[in-house]
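Shown here is a partial selection of chains from the complex, left in place.
Order as written gives the chain letters A, B and C; numbering starts at 1 within each chain.
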C-alpha cells in the first residue's frame, strides 16, 4: 500500500464549552477517496479545516507529506463586490496558463463563464468554478467540502464522475465531505462516519451495514433513495437498541473505540431529541 | 472676594504674551499677571487643560483679544461674568455691519461672527491700539482695586509717555527712509503698517490656515524673480515650505518677525522693548 | 468640585448613554468612518454658511443631514463598500470646503476652531440641548429597535417581511448625523466620534446579544467619561483626549481579560 499523504492523529477541537471534535484519527493515501459523512454540525468542516492547517486543533497532531500540493474547495466563498474579477482571472490566481484554465472550466462544464464577474454567477456555478480552481493546482491531495452543494442534478453526477476520473488519472488522494450517500458510496474507498467522534469507518459496503452507521442515518437511507419514506420514531428506536448488537462484519472497524464513542454519540442524539419532545409538538406530529 | 483683602494680590490672566506685557506695565506690583498660552503654542489644536480652566476660574480679570484670535476661549469665557473678562476686539455688534474702513477700524470695530472680512486681529501691533488697550486695562484694574487707582493711572501715564516717545521715533525713522517693497507671509501686520503708513507689496496667504492658490503663487514668483521685492518677513509660528520654492536662488533679505513677542523677556517696559525691537527689525529689512 | 466639572460630566454621561446603542449600529454596519466624514462635511457646512451668509450652526446641521441622505442614496448600488463611499464623501466635502473658503475673498477663518468643542466648556444651555436631542434619539431608537436590527442582520429578509428598509436605514443615518452634528460643537469632534466606536467595539467580546452589546457599550462609555475626567484632573491633560485614552485603556483591558478568561476555560 502506498505512503500516507496525510495523517491526523487524535484531533480534538473545543469551542468555548462545546466539544466539536473528539480524538479523531484520519489517514489519506495517494489514489484513495476518503469521504466524511455525518449530520449537520458533526464537525466535518472543522475537521477539514484542521487537516488543511487553517485552524489549530485544541489537541492532536497532523503529519503531512513534505511539499504536499493540495487543491481545496471551501464550503462557502464570499468575494467583496468592490473587487472586479472574472472567473478566468480568479482561476489565473491558481495557475498562470490560460489553456489550462479553459481546460479546467471545460472539465467542470462552465466554459461559458470564463469572462463573467465572479460575484454574479449563480450558486451552483460557483461550486463548479471552485472545483476547477482546485483541479488547476494539479493536486496530490484534493480536499472538497460538499463539492456538489447547489449543483444541478446533471452536474452532480458529472462532478462525482470527474473526481473519480481525476483520482485514476493523477493518483491523487481525495478527502471529501458529502451528504449524498447514495452517489458517493459507489466510488469511495473509505467512508468515515463522523459525529464529533468517529462513529465508524471502513469500506462503504461494510459501513453501510455497521450498526453505528445505521443508528446515525437510519437503515432506510443506506439503501436506494428512490424509495422515499421516513419514520422518525423508528429511527430513534434504533439508537438505543443497536449499540450492544455489534457484530464483527466491518473489518476496519475499531470495536472498543466505537463502543465508547458511540455511547457518547447516542447520548448527544437523545439529548437533542428530548429537547425537541419537550417543546410543543406542532411539527412533531407531522412526522408520523 | 479674596481680592478684597490687600494681602493677596489679584490675579490677571492674559491670553497671549503681548497683552501680558502691556498688563504688567499697568499693574506694576499691585497684581499678578499670568500668561495662558505660551507664545510658541499654536492656538489651532489647543485644548484647555484643567489647570488652565482653574486659572480662568481664579483670575480676577481675563484679558484676551477676542474670538477672531483665540477662538478656543470664546466658549469658556462666555460662561464667566462679564466683569471678569476684558474683550479687546468685540464681536457682539455684528452682522449688518459694513466695514467702513477695513484697516482703520477703531476701538469698537465692527465684526461679525461668521465673517471676518479683512479683520486683522493682531491689534497689539499698533501703538495707538496698544495705548487703547492699556487704558482699558487700567480702567478695569481701577474698578477691581479702587484703592490703587492712582497707581494705575500713573503707570498708564508713564506707559503712554514711553510709548509716545518710541512711536515718535519710529514715525520719524519710517518717514526718513523710503521703504523698499517687502513681502509678508500672512496678512497679520495691518495695524502696524496702517499706523506707520506702510503697505506690503506681496503676501503669501491671508492667514496661515488658508493655503494660497497656484495662480497667486505664480504671480508671486514672477514678482520675486523680477526683483521687485527687497525683503521677506518670516515668522517663527508659520514656516511654510512653499517659501523655499519661491525664494530659491534669489538674493533676498529675510528677517524674522515675531508678532507674539516670544523672545522678549518678562519685566518692566516689556511692551516698549517689544515694539522697539519690532520696529528695528522692520526697518533693518526694508531700508 | 467646580461647576464646569459637573456640567461636563453630565454632558459626557448623557452622550455616552446614547452613543452606546447608536455606536453599536455604527460597528455592525461598518460605518466607523461616518463620524469623521460628518466632521469633514461640517467644515463644508461652515464654508457654505459663510458664502451664503446663513447661520453657521444651521449650516453644519444641514450639511451633516444632507451627507446622511447622500450616503443612503449611494448605498443603494452596493458595488462599493460603505467605507470607500464614506472615504470619498469625507475627502470630497473637506476639499470642497477648503476650495469654497479660498473662493470667498478675504475671509480669515480658523476652520479647526469651529469643530473643536470642549467637554469642560459645556454650559447649562448646552446641557439642555444635548439632553433634549438624546431623549429624542433614545425614543426613536426604542421604538424602532427591532426593525433597525432586522435590516442590519439581513436587509432582504427584512424587506420580504414587510419592513420599510430604505426608510429605516435613512432614519438610522439621520440619527447618527444629528447626534454628531450637535455634539461636535459642544464636546468636540474627537470625543463624539470616539464615543461612538470605542465602547461598542470594546464590548463585542463579552456579549451574546445585540441588547447586551448596547448596554455594555453604555457602561463602558460612561465609565470612560468618568475615568477620563479623573485622569484629566490628576494629570492635567485636556478632557476630551483623556477620555478617549481611558476608553482605549478599557478596550485593551477588555481584550486581555477575554484572552485570560478563554485560557482559563481551557
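Observations on the model:
Everything that follows uses one rule, which is that a contact is a pair of C-beta atoms (placed from the backbone, for glycine too) under 8 Å apart; a residue touches a chain by one contact, two chains touch by 3 or more.
The structure presented is a predicted model; accordingly, all values stated were derived computationally and were not measured.
Displayed chains are single representatives of each kind; full-complex composition is A x2, B x1, C x2.
Just so it is clear, only the chains that are shown with their structure count from here on.
Taking the mean of each chain's C-alpha atoms as its centre, the chain lying closest to the overall protein C-alpha centroid is C.
Separation between the centroids of chain A and chain C, computed from CA atoms only, is 46 Å. Remark: chain A and chain B have CA centroids separated by 79 Å (rounded to whole angstrom).
Rounded to whole angstrom units, the spacing between the C-alpha centres of chain B and chain C is 38.
Contact of a single residue of chain A with at least two other chains is seen at no position.
For chain B in complex with chain C, the residues that touch the partner chain are 43-45, 47-51, 53-54, 57, 68, 71-72, 75-76, 78-79, 113-121, 187, 206-207, 209-211, 213. By the touch rule above, chain C contacts chain B in their complex via residues 2, 4, 49-50, 53, 55-56, 98, 101-102, 106-114, 116-118, 120-121, 123, 188, 232-233, 236-241. Residue ranges on chain C touching chain A, taken from their complex, read 78-81, 84, 262, 265-266.
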